[in-house]
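Excluded from the complex is one protein chain; the other protein chains are retained at their positions.
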Amino acid sequence: MSLHTLTVCQLRDKIRTGEVSSREATQSLLDRIATVDGKVKAYNWLNDDDALAQADAAKKDGALAGVPVAIKDVLNVEGQPCTCASKILQGYIAPYDATAVRKLREAGAILVGRTNMDEFAMGSSTENSSWGTTRNPWDLTRIPGGSSGGSAAAVAADEAFAALGSDTGGSIRQPAALCGCVGLKPTYGRVSRYGLVAFASSLDQIGPFTKDVRDAALLLGVISGHDPMDSTSVPRAVPDYVAALERGVKGLRIGLPKEYFIPGMDREVEAAVRTAIRQWESLGAEVVEISLPHTDYAVAVYYLIATAEASANLARFDGVRYGLRVKGDDVIDTYGKTRGAGFGSEVKRRIILGTYALSAGYYDAYYLRAQKVRTLIRRDFEKAFAKCDVIVTPTTPEVAFKAGEKSGDPLKMYLSDIFTISVNLAGICGVSVPCGFAHKLPVGLQIIGKAFDEETVLRTAHAYEQATAWHKERPVL
Amino acid sequence: MPEDKGQFDVAYVAHLARLQLTDAEMTQFSAQLQNILAYVTKLNELDVSNVEPTAHAVPLTNVLRKDEARPSIERERVLANAPESARELFIMPKIVE
Partner (left out) sequence: MEYEAVIGLEVHVQLKTHSKMFCGCATAFGAEPNTLVCPVCLGYPGVLPVMNAEAVRKTILSGLMLGCEIARFSKWDRKNYFYPDMPKNYQISQYDLPLCKGGRVGKFGITRIHLEEDVAKSFHFAETSGVDFNRAGTPLMEIVSEPDMRSPEDAFAYLTALKEVLIGGGVSDCDMEKGQLRCDANVSVRPVGEKKFGEKVEIKNMNSISGVRRALAYEIQRQIAAVKRGETIVQETRRWDDDTSVTSVMRTKEHAHDYRYFPEPDLMPVEVSAAWLAEIRRAVPELPEAKRRRFVAHYGLPEYDAEVLVADASVAAYYEQAAAGSKNPKAISNWVMTELLAKFAENTIAPAQLAELVAAIDAGQISGKQGKEVFAEMFATGKNAAVIIQEKGLAQLSDAGALEGLVDQALAANPKSVADFKAGNAAAINFLKGQVIKLSKGKANPQLAGEILARKLQG
């Protein structure tokens, strides 16, 4: 068996016992990347020598001792570039570590490379990257989902033992579903956002991509916790997520939101999800129908709030202190030219939408109204969680689509996030786990939990995973 | 929510956002954004007159830091990232009001 197919827990145990070295594991991974990444294009930056040097220096006692982890190109890693897949950050070298990255280092992880993404995490297909499109390892003509498509594809293709991504409206769960791996979006405030290049500050959250639920629990435990550098990080103890996995689902109440099983949903996707639900029932869980009545408004709310926040967050990319500069006649001209040339279409479109939603005379009608409907969506979940412990939905309404298929119609692309967006608006947690195939492509099951109840979400996912073998399926490359 | 979809002025908004757009982009964005703005008018269906807006996903207040000075970062490192620097300053084309 090749080392690169191991899970994080398996590899870490082998490194701890001295059966394999971190260098061997890292080299095996680099070989795998060299073999398949020409097709998948999951990474946009690698430094083999640096990765091997880290491996040689890795300590052997941390939670991730010697295990290589891939990082989405939106997180700052000291001494590495951080382009957010944008031309505008060309030449920028991060002078600091994101808190989640620092925690990985402290746990002994090797920061092996940077994974591709939609520019500034704006997109659902990883087609909006200045580095080129990442491909779905199950079908190279299809997209891996996005925006963390590189992280998802890397884990699915055994090009990473695990990866970090970011999720603003589904950017971890959706690509995890489309690539057939586990992707966890923690509760807002659980993982420090310090060092994560902001897309929409009130929605963004960092989370792990892994090959199974146990690894997700392990990584979440490593990157979670209060950070004095992030005012929105919550001072709350970090439980032992791995230990919580074994508690089973007997008596657990699983809520099925009627609004999520919509007409027009892919029949095979729905069938896979329904089968999974029966699986939990057979394990002793109870299924209850719930309602999330404002679901239909989530996409509209999301695109107003996220683009408004993004319009301010991306204002700093102006060619003064770092990154690209396209020289103009004066400062204003330089700003316009730099930003016009540095940002791709989708980013520009969202900056325009967000700027408009905040501009004089429109704030109340767009931004403020969206924030109020956000309250209604949050309340929907509060009411629902009075009746159930977790909520289960399909992660996406359909499987991975063909590259180029939706790039001409942004609204159609936005609507494909319909099942994941509400979780970010409510600030709660959710995980996507593989639950079978439709049209020979992976289908993801989303398990949504209450704020800071990742333990229950992971336990529910783990019970399902133990009873099935979907997570062991691998694409042939 | 304004229904005057014909009034969406991409040029004005692009200037506010300091984005120089090509004519093709102007035309394309204008059509796409009007489509999106038409879609978001669905929020008008809801009565939100007695609803408080949600600005933060977590209910924290007074997240304060002690007033203690900490070391700054070496100047060479930050100027190394600058597209242009001289006299230990970040250099820009001349600022005109």
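Letters A and B name the chains as they come in the text, with residue numbers starting at 1 for each one.
Quick note on the criterion: a contact is a pair of C-beta atoms (placed from the backbone, for glycine too) under 8 Å apart; a residue touches a chain by one contact, two chains touch by 3 or more.
Everything quoted here is computed from the prediction, not taken from an experiment.
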| item | value |
| --- | --- |
| From B:23, B:52 or B:88, residue that would touch the chain that is not displayed | B:88 |
| Selected from A:10, A:80 or A:232 as touching the chain missing from the view | A:232 |
| Touching residues on chain B - with respect to the absent chain | 16, 18, 55-56, 60-73, 75, 78-79, 86-95, 97 |
| Hidden partner chain, residues of chain A it touches | 75-76, 82, 84, 89, 92, 94-96, 98, 193-198, 200-202, 228-232, 308-309, 311-312, 315-318, 320-322, 331-332, 335, 355, 358-360, 363, 367 |
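One rule holds for everything that comes next: only the chains that are shown with their structure count from here on.
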| item | value |
| --- | --- |
| Residues on chain A engaged by chain B in the complex (per definition of touch) | 91-93, 95-96, 188-189, 202-203, 228, 231-232, 234, 294, 296-297, 299-301, 303-304, 311, 315, 318-325, 327-337, 339-340, 343, 345, 348-349, 351-353, 355-356, 359, 362, 365-366, 368-376, 378, 410-411, 414, 425-427, 451 |
| Complex contacts: residues of chain B adjacent to chain A | 1-2, 8, 10, 13-22, 25, 28-29, 32-33, 35-37, 39-40, 42-44, 46, 48, 51-58, 60, 63, 65, 73, 77-78, 80-84, 90, 92-96 |
